[in-house]
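The following block contains the structure, expressed as C-alpha cells.
One protein chain omitted, others in place.
And then chain A:
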Amino acid sequence: MSAANSAHSVVEPGAASKRIAATLVILYAVITLVPLVWIFLTSIKSPPDSISYPPKILFTPSLEGYCNLFTTRTRQTPEYIAALPEPDGICDAVTRKRNMVIAGPSNFLPRFANSLIIAFGSTFLAVGLGTLAAYGFSRFKVPLADDLLFFILSTRMMPPIAVAIPIYLMYRQLGLSDTAIGMMLLYTAVNVSLAVWLLKGFIDEIPREYEEAAMIDGYSRLQAFRKVVLPQATTGIAATAIFCLIFAWNEYAFASLLTSGSAQTAPPFIPTIIGEGGQDWPAVAAGTTIFLVPILVFTILLRKQLLRGITFGAVRK
C-alpha cells in the first residue's frame, strides 16, 4: 500500500501533518490507557500504598490484593498469631502481618466460574442457533425475511431493565431465578440477534456456487451445509463467537437484578468486595485485572473484525 501511494501522490499527507497527527494520537492513546495501567498497579499495591497521597507510582509490589481477593480473613490478637505454626504460603504470611488469619476462600472463584459457564454456554447456544438462522435467511426465500430480521434486531433496543421486570416474574414462576440455566437462556436470546446479523453477512459472502457444485456431485442440502458452508464460514463463526462471549462476559444489568447468590457472575460481585473500613481497592483491582485480561487478548485477536462486530455487520470495510 505504501509503495503504491508514493510521495508524489497528491492525496498522501505531508511529513509535517503526519508528525502532528502521530503526536496527538499517541498522546490520546497514552492518556486513555492511564486508568487501565492504574488498575494493574493498584492490584499489586499493599492497601496502605494504594490509598497514600500523592498517589504512589513507585512502590514495593505486594500480592496482598490478590490474597485478599481469594480469601476471607478474621482479625486475631497478636498473641494468638504468635502461637500459630509457621505460615503456609505467601498469603498466610501477608495476612498475619495485618494481625489477621485466613478464615476460608472468598466467593470470587465461584463467581468467576459462573461467569465462565454462563458466557461460554450462552455463546455456544447463540452461535449454534444463529448459524442455522443466518444460513436460512442467506440462502432461502423466507417470507417476510426483512421484517423477521428487523424484529430480531429490535429485540436489542429494549432497555435491559424494562426486559428484566417480566423476566424476573417469569423466572420466579418457572423456578429459573438465580440459576445459571436462566441466565444462559437470557444471554442467548440477547446474543442471537447479533449472531444472526453478523453471520448472515459472513455467509452471504460465501459464493452459492460452492454448495451448488457439491449438490450436483450428490450431496444433499444438509450435507452441503455441513461440509461446504460451515468450513468456509469458520472465521466468521469464530469472530461472532468472540463478540457474543464478550457481551455475556461483560453483562451487568441483568446479572445484578436477576442473580444474587448461586448464579451471580463476576461483574456484580467485584464491586462488592470490601475489606475492613470500606472498599478493599487492591482486591477490587486484582479482581478487575483477572476479569479484564481475557478481553484484552480477544480484542487484539479480533482487531480486524471489530468494526463489523460493533455495527451488527452494517459496516464491513
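Worth pointing out:
What we mean here is this: a contact is a pair of C-beta atoms (placed from the backbone, for glycine too) under 8 Å apart; a residue touches a chain by one contact, two chains touch by 3 or more; residues count from 1.
The definition used in the following text is that contacts and distances are computed from a predicted model.
Only one of "Nucleoside-binding protein", "TerD family protein", "Sugar ABC transporter permease" or "Protein ImuB" fits the UniProt record of the hidden chain, and that name is "Sugar ABC transporter permease".
The omitted chain makes contact with just one of the residues A:Ile118, A:Leu198 or A:Ile270: A:Ile270. Looking at A:Val192, A:Ile206, A:Val228 or A:Ala241, the residue that reaches the missing chain in the full complex is A:Val192. Touching the missing chain, out of A:Pro87, A:Pro110, A:Gly136 or A:Gly275, is residue A:Gly136. Note on the undisplayed chain: of the listed residues A:Thr72, A:Thr235 or A:Thr299, the one touching it is A:Thr299. By the touch definition given at the top, chain A reaches the unshown chain through residues 5, 9-13, 17-19, 21-22, 24-26, 28-29, 32-36, 38-39, 42, 50-55, 129-130, 132-133, 135-137, 139-142, 148, 151-152, 154-155, 157-170, 172, 185-186, 188-189, 192-193, 196, 220-222, 246, 249-250, 252-253, 256-257, 266-268, 270-271, 279, 281, 284-285, 288, 291-292, 295-296, 298-300, 303, 306-307, 310-311, 314-315, 317.
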